[in-house]
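Left out: one protein chain. Kept in place: all the others.
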Amino acid sequence: MHKRIKLGMVGGGQGAFIGAVHRMAARLDDQFELVAGALSSNAERAAASGAELGIDPVRSYASFEEMAKAEAARKDGIQAVSVVTPNHMHYPVAKAFLEAGIHVICDKPLTSTLEDAIALGEIAKDSSAEFILTHNYSGYPMVRQAREMVRSGKIGNLRKVHVEYVQDWLSASISAGENKQADWRADPKRSGLGGAIADIGTHAFQLTDFICGEPLKELAADLTSFVAGRLVDDDAHMMLRYQNGAKGYLWASQVCPGNENGLRIRIFGENGGLEWHQENPNQLWVSMLGEPKQLLTRGGHRTGDLAKSVTRVPAGHPEGYLEGFATIYTEAANIIRSGRKPSDLSPTIEEGILGMRFIDAAIRSSNANAQWTPLG
Amino acid sequence: MHKRIKLGMVGGGQGAFIGAVHRMAARLDDQFELVAGALSSNAERAAASGAELGIDPVRSYASFEEMAKAEAARKDGIQAVSVVTPNHMHYPVAKAFLEAGIHVICDKPLTSTLEDAIALGEIAKDSSAEFILTHNYSGYPMVRQAREMVRSGKIGNLRKVHVEYVQDWLSASISAGENKQADWRADPKRSGLGGAIADIGTHAFQLTDFICGEPLKELAADLTSFVAGRLVDDDAHMMLRYQNGAKGYLWASQVCPGNENGLRIRIFGENGGLEWHQENPNQLWVSMLGEPKQLLTRGGHRTGDLAKSVTRVPAGHPEGYLEGFATIYTEAANIIRSGRKPSDLSPTIEEGILGMRFIDAAIRSSNANAQWTPLG
Amino acid sequence: MHKRIKLGMVGGGQGAFIGAVHRMAARLDDQFELVAGALSSNAERAAASGAELGIDPVRSYASFEEMAKAEAARKDGIQAVSVVTPNHMHYPVAKAFLEAGIHVICDKPLTSTLEDAIALGEIAKDSSAEFILTHNYSGYPMVRQAREMVRSGKIGNLRKVHVEYVQDWLSASISAGENKQADWRADPKRSGLGGAIADIGTHAFQLTDFICGEPLKELAADLTSFVAGRLVDDDAHMMLRYQNGAKGYLWASQVCPGNENGLRIRIFGENGGLEWHQENPNQLWVSMLGEPKQLLTRGGHRTGDLAKSVTRVPAGHPEGYLEGFATIYTEAANIIRSGRKPSDLSPTIEEGILGMRFIDAAIRSSNANAQWTPLG
Partner (left out) sequence: MHKRIKLGMVGGGQGAFIGAVHRMAARLDDQFELVAGALSSNAERAAASGAELGIDPVRSYASFEEMAKAEAARKDGIQAVSVVTPNHMHYPVAKAFLEAGIHVICDKPLTSTLEDAIALGEIAKDSSAEFILTHNYSGYPMVRQAREMVRSGKIGNLRKVHVEYVQDWLSASISAGENKQADWRADPKRSGLGGAIADIGTHAFQLTDFICGEPLKELAADLTSFVAGRLVDDDAHMMLRYQNGAKGYLWASQVCPGNENGLRIRIFGENGGLEWHQENPNQLWVSMLGEPKQLLTRGGHRTGDLAKSVTRVPAGHPEGYLEGFATIYTEAANIIRSGRKPSDLSPTIEEGILGMRFIDAAIRSSNANAQWTPLG
């Protein structure tokens, strides 16, 4: 008999973007039921948001601390919580729920500082609960396909990785209050020291790592704030060197007109190459040396089991962003139900700490005039 | 306070494709709760399917007649039912629920014969309940955008409509039992007289009608069964003449290798042209005479209110097939809640009857060697 | 030792478009030398045009009759003539040179009437000279590749042919004198009875024939003049039936905003499908049933000998319209030099007559309300 996992949410009240995404993702495969929330740090907005979502007023809390305590005490308390606050709140919120033995599903980046990330890692280690980081782009079926092809040796020894995540929504200065998303992301106190490098650069980095699994040796980064008065980087790029001798390039920018959410990756080995674009996620270009390019599709011919297992509708019926996100949630549900440790397909706190080491190294390298810098 | 609409489902048990799609679509925007079902005509499979979906065994029925009766009698009975059976069952199932005063959300085509369609139309007229047909492709935001541009006169007087829906999954003969989807679609007793023309041609026809709204005057159709032994058409094409003098072409095929779900429409007026592809649904090409082509995107610049109102995530975060489908469901929920008649954005039984007239005319025209034939 | 073929030209003076194209095509592979011309029916413009092109004034003629006579009489007279006049002049000009024993390279369509075409066929039969029709699109390497694949049986029995040639430059009314190209094409006395069907429809038809070689059984055509006051069709479409049972669709339009020179063909057999677009001519999509789509490229992997033999620069260095055109000229040079009959890769007067039969049948069918009509 099917039983939905009881879910709570911290953050994600009215006006927020990512909270609604997490809720749709949790709902799509019918694995979760949202029953509690501390949806805003503003008590009134928290209550109104909870009502709108059909949450029992008793379980619509004004603070996450209260929520963690109360839910842990209920017999029918939540089994997991989604953390969708600005970055600087990930640490205290996740800490509270991990310590209460409640599973945590947390948005990226893990925290706003590397110190917080490491500390949270220790807390997670001591907790009976699991910690899942929603690096949603690794939920796309054709990203899974790319992973399977690279890791099975299909393209041979890895030589080149070229990843970029390019947007344009911060090309011009945005006044305070005009855009809630822009506001906190541009404030180092809430987002952390990184701007584009943290907000989207970590996605790009995680994507390379998820697909290739080759450890990074060092990076040489150059971060820029193009828009006058901006306190964090809005463009970051860097050269990469991998331990096996492969080379790479990673670029994250939010000031390039004409780019909406341009996450693209190209990977080349000695025998073949792959190319994937997030905005057209149901396709994967595969180029084997000496052969014509092939276009693999989600659900299509020669697309393998790893991709198939996270495919909902047939080839040609496009799945998108929410479906990829939902896969992260559904895999979290499987972990929670089974009581097993996460497989390496689910991003966990280790990936989160690695992402923070990446941000930290990029900022240090850039501050040292793009000096080669290993992850700390 | 948020209350989900109580939903039942007929058909869509284990092994079915479209039932799962309807359930995901119903769930995505949190407007429905599946509480009852007659999920298979096989009692055992019906029970197993219900259990898998968490339906109370008491409300997991072995027949749709029983379900209609029992649910109508319950105080907490379903408010709406999804009909996702093979085509020939749409009529009796929809009839039972309409007569029980339960709203019907039904897959296309409306029925397997024009007679059934017309009869169902009468039943619907007499019922207090609404009838919504899931022509899901009209739920895509950029289809809404195209509609807004054509109907507001942006491209000027309509001249040409070119629509095609091309697949390849029936290119070769499929033995009975090998593919459940292929099975019933190829059996005139269950699908009706039309093959490709009914299964996907009606989608193509509805798409032109939804966007342009220009009445068809007549069509000249040529239907073919390419695969030996197939009893219905697997390729259908036709020239169209509209009442305003515009001309068109409609092509539906399931035997064209390299096409997964290739629904594409191009529309030309005296001042401009539009182009949309279902497999890349977040884009709409707009070409105004004398100007460079523009690429409008879901959530992007210059995309209008009609599209925005059915957009869930920002530009560059692709929405897909399930999101478009969910929009049909969510608009159905709004209708049910408000007690208002459907707006003309929601396909209803009239569109269903028109679609059956289209199939009927196409078959009659083809049988008369592609003679020009008006819709009956 | 390399000797260029001595070439003359009739038509193609100042202000003309296609004359310059023929000259570039003749020059590219260094097989021809332009030494004589009757470049305009206006004597003054003829002289000025000749001077501009470096033609000896003695050999810059005021009339084609004079030119045919004088050049035939010279010891160093031209071996071949390019005919690039409006359509209605093809017949008298070609006649004069064929009768003078001078090879003719003529633009399409062959003539302005079917009667002229048949008569010219007789003249050509009696002449010692060859007649080559510049159906330039058959000179593209990837069109040759498509031909090789279809004719060698790679895609299996032919089932569907879908060809379209869509432009927008005649979407609005063009006043007389405003555009020389538009002028004569819209005048039935100079272009013949067909508008779009003759100007570009014949290219589309020839392309299907060149690639597939399957004889057409009959067509049902609907021709339209959308622009008020236009005397010939500006949009023509038709359903096709081939002798082997294959079905097809051909569409030629000059009133579809956003289309520059959109010649596209899709061909489906029981085992595979092909797709080629003239505006991106270095690519050919190949889809074998049950396999991912492949992108073959000019000069690239798995592209065969027929394409290779007409390839000038390596893969990734795009060849275009002029190169395809030049291939027709270079193959004409090989024919002239060798004294051999044209291979079936070179379009000759037979293809020209077939093209005229196609125009004629399309107009007759359309006049009979799209009645099925065999080529005459």
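Chains: A, B and C, in written order; residue numbering restarts at 1 for each.
Keep this in mind: contacts are C-beta pairs under 8 Å (C-beta built on N, C-alpha and C of every residue); 3 or more make two chains touch, one makes a residue touch a chain.
Everything quoted here is computed from the prediction, not taken from an experiment.
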Pick from A:220, A:335 or A:375: which residue touches the chain that isn't shown?
-> A:220
Sole contact to the chain not displayed, among C:71, C:199 or C:323 | C:323
Can you work out which residue in C:66, C:115, C:260 or C:344 touches the chain that's missing from view?
-> C:260
In chain A, positions touching the absent partner = 155, 159-160, 162, 168, 171-172, 220, 222, 224, 226, 235, 237-239, 241, 247, 249, 251, 253, 255-259, 266, 268-273, 275, 285-289, 293, 369-370, 372
For chain B, enumerate the residues touching the unshown chain of the complex.
-> 286, 290-297, 300-302
Note that chain C touches the chain not displayed via residues 1-4, 17, 20-21, 23-24, 27-30, 51-54, 167, 259-262, 278-282, 297, 299-300, 312-323
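Keep in mind that, in the parts below, only the chains that are shown with their structure count from here on.
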Where chain B and chain C are represented by their mean Cα positions, the distance between them in whole Å | 43
Residues of chain C touching at least two other chains = 286, 293
